[in-house]
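With one protein chain withheld, the remaining protein chains of the complex are depicted in position.
Here is subunit A:
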């Protein structure tokens, strides 16, 4: 109650901004119009009448999907940075936590890139701007995880997450994925605990979202690890433990070695049961990933139903990312004249 009283004192402005941004998210009717576009020029014309305004107006024709993608991301980053700039503690820490996920992605991107002998100059622009930090470019120096830690990551906020990965010997492709998962697990758990300590509605909303995120990762790790030579114990180490699946579900997942097994585990949890039941691997069916995305969108939308909490900032970013993915999907479909699957975007409203 006390928190509610004083919430607006520090975070009222940021929340107002965020809710304002959120109201600019495209509606079903907008998607309906976008889907009808014949060319990317049409797309631009229509986006002009939405909240995106003139963000593409200064681009020379012909438009490409890459340009749209860049501009979309630029706009999102701009908005997020603005929110970050006007935020007070503990909201600013909360927003920083959100960016850690992008840092992890960037690190992994760079390492895999260098494994494939790509020049660092080509890779850097492809990193997500939200997750960039000063030492990022120097990642290529490291040959082993230990070096990576001591040379690059020790100064970044990711350092505590990395301690578990140091034992690995070499940076090959499988190890990189393992590093990513370990980092992600540590990050999710830390973020979860941070939200717990914030308490109040933030904890309620964010723990729900993060628990889902953890479970999704557990499912996806299990499904993707079949036939990769990853032992069950190694796999179990990667499961984030802050989800609803912990501890029984994770134990079950550790033992399964087929998609049906995963489905059986999910069947014990009503919220995941529906998702697995609604998905299929046949063409025309929605994949389980899409189902997860849909569920995530729903959770994020729910975050906006409550007042005085930080969850909306996270939710806004995720929704906007989903929207960007949708627009890019539609734009790709238009550009490649592959209209049959254009409707496979994930509606937000």
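Please note the rule applied: a residue touches a chain if its C-beta (ideal position, glycine included) is under 8 Å from a C-beta of that chain, and two chains touch if they have at least 3 such contacts; residues count from 1.
Just so it is clear, contacts and distances are computed from a predicted model.
Its UniProt record calls the unshown chain "V-type proton ATPase subunit a", which is the correct pick from "Presenilin", "Cullin family protein", "V-type proton ATPase subunit a" or "Elongation factor 1-gamma". Of A:134, A:233 or A:260, it is A:134 that touches the chain left out of the display.
Of the listed positions A:46, A:196, A:237 or A:286, the one in contact with the omitted chain in the full complex is A:46. Although one chain is not displayed, subunit A still touches it through residues 33, 36-38, 41-42, 45-46, 49, 53-54, 57-61, 120-121, 134-141, 147, 150-152, 154-155.
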